[in-house]
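In this view, the complex is presented without one of its protein chains, the others remaining in place.
When the chains are written out, they are named A and B in that same order, and each has its own residue count from 1.
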Amino acid sequence: MGIEVRNVSKAFGSFQAVQNVSLKIPTGQLMALLGPSGSGKTTLLRLIAGMERADQGQIFFHGEDYTNRRVQERKVGFVFQHYALFQHMNIFENIAFGLKVRPRKKRPSKQEIYERVTELLRLVQLEGLAKRYPAQLSGGQRQRVALARALAVEPKVLLLDEPFGALDAKVRQDLRRWLRQLHEKLQITTVFVTHDQEEALEMADQVVIMNRGRIEQVGTPEEVYRSPANAFVYTFLGRVNLFHGRIHQGKIKLGEHELDVPGISHADEVPAVGYVRPHEIGISREQSEKTSISAIVRHINPVGPIVRLNLKRTDTGELFEVEVSDERYRELDIQVDDTLYVNLKSMKIFLENSKTEAVAEESDLGEAADSGPVWDEQVAE
Amino acid sequence: MAKRLAKKSIIPGFGLTMGYTLVYLSLIVLIPLSLIFYKTASLSWKEYWDVVTDPRVIASYRLTFGASFVASVINAVFGTLIAWVLVRYDFIGKRLVDGIVDLPFALPTAVAGIALTSVYSDNGWIGKFLAPLGIKVAFTPLGVIVALTFIGFPFVVRTIQPVLQDLDHQLEEAAFSLGASRLQTFVRVLFPPLLPALLTGFALAFARALGEYGSVIFISGNMPMVTEVTPLLIVTKLEQYDYAGATAIASVVLIASFILLFIINCLQWVSGRRYFIG
């Protein structure tokens, strides 16, 4: 048992940052706290680190109650979004800091410190930069120094606040892969905060999705992407089209169009929203049983290997987005103002105004989508 | 000329404003100030040396520099403390305290002088508590230190405050998370970046104290050899129409001030920022 957060709440003035959150983080896991800004994810991380005091609830490290332990005693390695490197110390001194401030009895000898820092510099691939100052490094290099500095004290837990938030896209990609590998090598329980769903899904063993101070869902990347617990999670994880309609005798009416919804029998004559990911919509030139919704192409937006089509339904005028492969796009030779027929391969329905209690029944409307593990094909906003 | 000095800019008015600045600066500041050295040059080296090393003048240097130094040290310590409290803590009346820090800049020195004298004389509000302890403030060198502490007080606070504000509080948290104690964090993480600002504030307060006249002459008692500050000696010489003597002593004070100004500029260059203090 690694870390357990039990019924923790934290408010800043009248703002409830974290509300009655419980979470278990198993030893050795790489866990992502994912959510929009203001969702309480950073506050939760800081509560675990001991940089904030919980108003209510308890925090356990390896079964021991750490709720009232000071940050100095918790032995966490914390990496800040903007690194918080000590500008007046060189890289060596930065990394050695945590060792040098130990009480004399526990402090390693100069030689040991030197060896440890050198080893860490090698680990983060910054050998030879020991004498440089933080201001002389690139963003990615600073991030790695911050990581080495946190690792120097041999923490039981590594906590990272938006670790790649301040870096540009290319460096971010490289560092993600590198950090994932590093985690596999060191096996330290790691929690990182991010607002980038792609980053969370790509890196973490477990993803915790937060919203308004509460946890919406915890699960593996595949679980949260494939079976979102509610409408928020669905919308937050990737692009989605919303089709507004009504439940009517076990079917959902979307304009002229009706679809079977198995297992929705307990609700009738209520407004509902169908959620469909853009890649879960098939298109064709001819109308058929399955492809009864017609739409007009408004915009065509090629993004690398896929092409995004902006369509407008001819019956209701609703706009929606479809992603097709470049190949399919060429095959159909699609032009703006063409009329296409679409089929909704998979749709998730949530009743309106009662999102949390909504029956979340999968209505498999077509053959199972031909998509494999889809999450890494998603392109982040 | 102006066109060559300034890089291309679409904003107009460089020639006009720059020309005006240079003329005004020269007329009001540079030319009159250079007269000190021009006038000093009218003395022979021996005459000059005799004036500036007269025992009474030497005693005044000792008092002026000594009291200015002590006052600036006091201000460095308490200025840092007050800047820290203002930046890092929230308490009732904080904005009022922040405003009151500048009182010595706004209160005329003569008013400060008579007020401090009345408060610190033997039967004054504070003096009457110190007198039984055998501590005399007014009309002693201690009084000079009190007055110089008063007038130089805001400098350290106002130079440190913005630097402290810019210091990311995450630096402290980072140090804490690495196991550093509060004292270690202050000494090793926060103090080094503050040092240039602290020294700048110290030097500004010191420079101000060296030339101070208005507040000191009331509280010091002006006893020759004991509580007579150098600026007062300049005035005394002037009142005796000894212009050359006054100018000679003034040149010593002025050179000391310029050295300080040079140090301040170097410090600002080191810390990469300029401090604006009014």
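In the analysis below, a contact is a pair of C-beta atoms (placed from the backbone, for glycine too) under 8 Å apart; a residue touches a chain by one contact, two chains touch by 3 or more.
To be clear about the criterion, contacts and distances are computed from a predicted model.
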Worksheet item: Just by its UniProt name, which of "Ferredoxin reductase", "Heme exporter protein C", "Acetolactate synthase small subunit" or "Sulfate transport system permease protein CysW" is the chain not shown in this complex?
Response: "Sulfate transport system permease protein CysW"
Practice prompt. Specify the residue from the set B:Val51, B:Leu116 or B:Leu178 that touches the hidden chain.
Written response: B:Leu116
Fill in: Chain not shown, touching residues in chain B
5-7, 9-14, 16-18, 20-21, 24-25, 28-30, 32-33, 35-36, 39, 78, 81-82, 84-86, 88-89, 91, 95, 97-112, 114-116, 118-119, 124-126, 146, 149-150, 153, 169, 172-173, 176, 182, 207-208, 210-214, 218, 231-232, 234-235, 238, 241, 243, 246-247, 250, 253-254, 257-258, 260-261, 265, 274, 276-278
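Operating definition for what follows: only the chains that are shown with their structure count from here on.
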Discussion item. With centres defined as the mean C-alpha position, give me the chain A-chain B separation in Å.
Written reply: 55
Worksheet entry | In the complex, chain B residues that touch chain A | 168, 170-171, 173-181, 184, 188-189, 192-193
Worksheet item: For chain A, which residues are in contact with chain B within the complex?
Response: 49, 51, 70-72, 74-78, 80, 82, 84, 86-88, 97-98, 101-102, 149-150, 152-153
